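With one protein chain withheld, the remaining protein chains of the complex are depicted in position.
Chains: A, B and C, in written order; residue numbering restarts at 1 for each.
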């Protein structure tokens, strides 16, 4: 199936891939940190600044009306992309981290009392761990943390066992940015809802690899970043069920989130504006729109298939190098591989293969609780996007073998 | 002096200005809402995505190191641009509104107790009013609000009279986005410091019109947005004295602001990273850098002189139309004019002159407390940038006269 | 006159003008001729939110038809609402509820009267349909 993936045409769309690094062709395997942008996105940004740039909403003049319409059109397209029920449920933020902080902060203010509990997992990214941890510490609540098994799969039973009448929220990642594990979010959400507990899904790594349908999943919140889905930096989305968002107090103040301000009090605008404070990143939204179009045209199913083949091939190739240990071997896995070789420090591997033009990420991947749990200092992580090729994987395997020889 | 301003060359740098709107050349006088971007900024963004795009800081590979260096170089250049003492005092945010919310929230948590007071002014933008108002409401503190005189100048005496041992913070705008008034911030800061009270300056409208020297001003915090200073959207700056920032608790959690995360607690990174949560807008920073270069090359003094001549000319021209009333006639004024004509609603004026290609802003300009104070529903605001011309002002005066005739 | 007919009439009237300014001039004239709302309804209760200018809208049912009156502090907004009143006032609740207005696109003001929060066109139509809905329910 993946043989039909138009890889040459796709690669041609990404200018950055055609450069040399240390006199070698760049091999970019750091996609889980940030994806590269197709020329369509870059052009959309340029066009936005050359033709449409303006502050939006309250303006009556031509540019402002035009920019506002494009902005609100994008909201509709994002609603469609994740199959939300209503555009009122789509909030633009600066990224996943802000979306998560927004919910943790507003949810905490509204609902969390001393003695309450929030459940997370040991594989959470700091951005979906620390906001809840700190909010719980402030409120006198407890953050409970479900573990994983040998293959890096969530102990769903353990998580379900933590649910009690004290539980106010379950927050977990759709896809682990370290292990690649795709969590059984639908099953967890269904169980949580039996107890009336809302569930937040951190979609930072989910949105670019899987078709996402928030109504089918039935999550209460879903968060993602533009820059990890081939769109610009500085823009992200918070999806929330209308009912949930309605009940949360506003987060930041100023701009379109306001209805009326008096010296002694303020009334707030309705959804989605209630959570959009300050001049929004209209450029970011314009770029994100182009990214959506790009993904829709390729088709998330095709992307999934092609990436699955990359993952399979890379796993086989690396497994052929003696001493390589994988972290995360779930059957349900997105296209990234975390590994270590013997006693070699991941940093050393990253430094050496970088000199061969290969960009991987090394370290704790902003998941220190997971590193502690696994008793490792970090991993080498190669994360793939649909513009990567089998040949690049061959080259990485050679480079890793060479690094191993040098460093052992 | 302004005769020597290279207006033709400057205009050539701004692609968006060379378009037709309703078959008339666009006249963009909505610069206080957002400025247009020179081709140098647009190119910097394109170049960033075509050559350098990467997530920064913890990466060891070539692109990541390169992107990190450019990011940190920009921090140095911003330090220089506002003459901060140290790069640790420069925090990247998504914009002024976020900078202000950050300080209000963290300052509130750290310092504000029931009975305390914060002083603001009636001319604040909602973004520098509502965060403090809501924080005060939450903490049981009081927001006190200093008024203005007939010319739209701050009643400094009234403000000084409000200072007491209950005062914890004074927050005010450098330049009013409605009245154009340049506040005597240095004098106010000096007086506040005599009482040991920190002062925050909202520089959203100051940074693009005036040379800013935070050490000379001696403010404790200064906030501004990239998009109002010819840079990209989605990026802004919070300057804070190191001592002040050190004492504030972190705001958002996740990403580079973290040092170490344990299941039950977290330690935070040092300045400036402590306040930068999530993947930063590296693109925005790259674009902002190009904007800084552009401003430095033109010279803030030259910009100030040229804009002063635009302001003077526009004021004279509009004053020639019977029934025009100005709001804000301070001798110390940035290049924007708020006005009304007879009983005509500002919205009507904006709509009509838009059809003649002129983009002005109408309404309350996110300063409802000021509108209430002035007993008006809003104003028509023409705000000028250094790429505007005397001819454009002539055309606006004609258009306003025509609108007046139509609407009276 | 049905809603469709009223729309047609408006489209015809506007078709005389090619120029934006002339169309607006006409709109302003319409605004000036809008019968003002009874001052007792010019209160916050009848205020439509989401407009940059203030719009007060009141409706009553008379012989099974909805009668609208309105006012605004901005003359162009008055003009816009006067068009909506010409189309909707005197119509049956059900007809108002099911109407899918097209005249706005066709008089060539679409770009100006786009569903942009600042002109509040969407809010006005929504509010008028809400009145119709309420009257329909009251009627049974």
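A few notes on this one:
Assume a residue touches a chain if its C-beta (ideal position, glycine included) is under 8 Å from a C-beta of that chain, and two chains touch if they have at least 3 such contacts.
Predicted, not measured: the structure shown is a model, and the values here were computed from it.
Looking at the complete complex, one finds that the omitted chain is in touch with A, B. For the chain missing from the display, the contacting residue among A:10, A:237, A:352 or A:400 is A:352, taking the whole complex into account. Touch with the chain that is not drawn comes from one residue among B:59, B:108 or B:180, which is B:59.
Considering the complete assembly, subunit A touches the hidden chain via residues 22, 344-345, 347-348, 351-352, 355-356, 362-363, 377-378, 406-407. Not every partner is drawn; the one left out touches subunit B at residues 57-60, 62, 65, 68-69, 72, 259.
Throughout what follows, only the chains that are shown with their structure count from here on.
Compared with subunit A, the chain whose C-alpha mean position is the greatest distance off is C. Taking each chain's centre as the average of its CA atoms, subunit A and subunit B sit 31 Å apart.
Chain centres here are Cα means. That of subunit A falls 45 Å from that of subunit C. Within subunit B, contacts with two or more other chains are made by residues 22, 347, 351, 362-363. In subunit C, the positions touching at least two other chains are 52, 112, 118.
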